[in-house]
Structure formats: C-alpha cells, structure tokens
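The structure under discussion appears below in the form of structure tokens.
Heads up, one of the protein chains got dropped from this complex, but the rest are sitting where they should.
Chain naming follows the written order as A and B, and within any one chain the residues start at number 1.
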C-alpha cells in the first residue's frame, strides 16, 4: 500500500483517523482491532518536516495510540481516574464524525443559498427628517389652559387679600410679639399654629419678625428639627413675667 | 423555456442587475427571440401595474430596468427615514396654548401670563414648526409677535383657528409687565 498522505490536507488528527477508518470501511468502534492505528503512526512518521504547531497535534495523537496499544499488551491495569483512554478516543471520534456529517449537509445548504442573489440598496432621495409630536392632543391643550387659568386666579386672589390686609394694618411687630407670648403661656407652640387659617404673606413676615425680636431678647427659644420643618417655640430663659 | 419561466428568469436577471439591461442582450444570452422577450416584458409590466405589486418596469430606448413603484415612495421613506418622535414639555405646551389663543402675541405678554421666562419654550416650539414669527408689535422696542403655523392646525386636525375649542378664559388677564 503506497498511499502518500499530505498531512496538511487534513484538518487535524481526528480528521486523518476518520479518513483512514473510512478507507478501511470499518466502524469507528473497531479502530483498535484494525490496522488503522498502525497506519496512522506510520503516516505521521513518514510525513517528514512540517509546521511544528500543526504537527504537534498529529504527534500527540500518535503517542496516545501507542499508549493504548501498549496497554492492551500488558495485563489489565486498574482503570485510571480519567477513564479508559480507548473509550474516550472512540467517543471523541464519534462526536467529531457527527459534526463532519452535519458540516457536509451544511455545505449543501450553503451552496443552495449562494444561488440566491441579493441586490444593493437603491439610491433613494430622502426629504429632511420630520418630527412627530407625541402626546400633543387638543385635550392636553385644554388641560394646559385650565392649569394656567387656575394658577392665574390663585395669584390675583392672593394679591387682593394682601392689599386689603395692608390697609387694615392688622399685623404690626409689637402686636405679634404680644400675641406669641400670650399663646406660649399654654406651653410650646408650633410656628404654623400661630398663623391664622388663611395667612397672607404680610402676616407670615410680620409674625416671623416678631419671633426674631423675641429670640434676640431671649424671651423664647425656637428649634427646628430639619430644614423646612415647622419651627417649635417654647418659653425662653427670661421667662414670661414681663409680658 | 415556457413563457412563464422566461418571465421569471427575466425578473430574476433584472433584480440582480439593478441597472438597465438591453433587450437584445437578454435575447442573446437566453437564446430566445426578441418577440419572446417582448412578450415576457409586456406580461411583467402588466403585472407590476397591479396594486399588489411594488415594482415598476422602466423601459427606455432598447433598455429595461426594474425600479420601485413611485406610488409607494412615501411608505418607503417612512421605513428608510422614520419620523422622529418627540414630546412637548409642560412649559412648552402652556406657551403654545397662550400663543394659540392670544395670537399675535409678544414674548413679554406670554411671560406675563405664565409668570416665568419663556425664551426656551418659544425656541423649542419654533424648531418644531408649531409657531412662527408673525410680525412686530408697534410699541417700544417693536417686539416680535408670535402666531401658530399650518402645522399646528394640521397636527390638531383643525381647519382654521376658529375651530379651536372655546375655553372659558379667566376674567381679567393681567397686564404684561413692561
């Protein structure tokens, strides 16, 4: 048998083994009771110089085959933890043969698909990008109007009240100071509880000025747990006798 | 080759080619008569004219070419260049409402109603082609007057500004702070 094999034409040692198995017309499982493994070792031995990286796989496989052969000549050894190398190689060959079969089928599909030609995109003149407004409905427009009107009514209302109060001059700092001290007799008070039920801006400002004046005089103490929390007022160190 | 197959083959060739092909070269390459080619092209052209087809057979001089149907150009464009979706912010919406109902109106007048600066909203509404400059107010500084656009009407499906829904306005609009 003077078959010359070029290792480069095989896609690795498994491919070569499968090729030899195919030539010998044997089942993968019969590889070790056939001539195939000797053939493989001989081919790799005769191949001469080749790319070391490519060759290493073939040589490693040759070593594995020699190992399996030598094991078969010796009395049965305990099966190592890695399992039977013979059984493992057969499984690997079967798996690889399976994917080779699929690859052959896929090649058919590839050829069929390559007979369908596609085309390049057409040159299509495009107009400038258009913007589509979302959520802009007449309903939203009316809602926005309503919101706007409500806010306006609120603003004008407040101004009117404020004007009236200024005219009456109801809130003066001394008056407010007296009012605060009077209320504090009943115990600690929140700043908000000192205000009327519909406080105007001037009422709030005047009351706050009164509060600061009382603090300066040391006639009450104030604390606030956190920013924007209500201010809690209580009697100061100088007591309330003077009020 | 059957007339049907020839028609299919020609469609295949014109599709792959993309450019125009001469009727003669088709006849030569496929080894059929010019009459056969012409018959197949006639059938193809008739079929393409139907609503359910999106292609068009262009014939000029001795050439033939497949193109897309002009009637469907708008839909093609929708896919190639989908409209950008955007939403209006609440403040832009408020500004738009004021302009719609009070036009022509100056920026100062809008700001007097909203109580905040409106430069940005106005700019954004201009960009979206919902409002436009409609002139100048003949007062100090000749401020720009704003009004709504055709696009504003078409967006809301309105025929004219008179179709804007009537909303009860607050009794006394505040005067602009000038």
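The working rule: a contact is a pair of C-beta atoms (placed from the backbone, for glycine too) under 8 Å apart; a residue touches a chain by one contact, two chains touch by 3 or more.
Fair warning: this is a prediction, and the values are worked out from it, not measured in the lab.
Enquirer: In the whole complex, not just what's shown, which of A:46, A:72 or A:107 touches the removed chain?
Expert: Of the listed residues, the one touching the omitted chain is A:107.
Enquirer: If the hidden chain were put back, which of A:94, A:139 or A:230 would touch it?
Expert: The single option touching the absent chain is A:94.
Enquirer: Spell out the interface residues on subunit A facing the chain that's missing from view.
Expert: Missing-chain contacts on subunit A: residues 11-15, 53, 57, 61, 88, 91-92, 94-103, 105-107, 109-122, 124.
Enquirer: Kindly note down the residues of subunit B that lie in touch with the hidden chain.
Expert: 2, 4-5, 7-17, 21, 25-26, 29-30, 43, 50-55, 66, 68-69, 72, 75-76, 78-80, 82
Going forward, only the chains that are shown with their structure count from here on.
Enquirer: Distance from the CA centroid of subunit A to that of subunit B, rounded to the nearest Å?
Expert: 37
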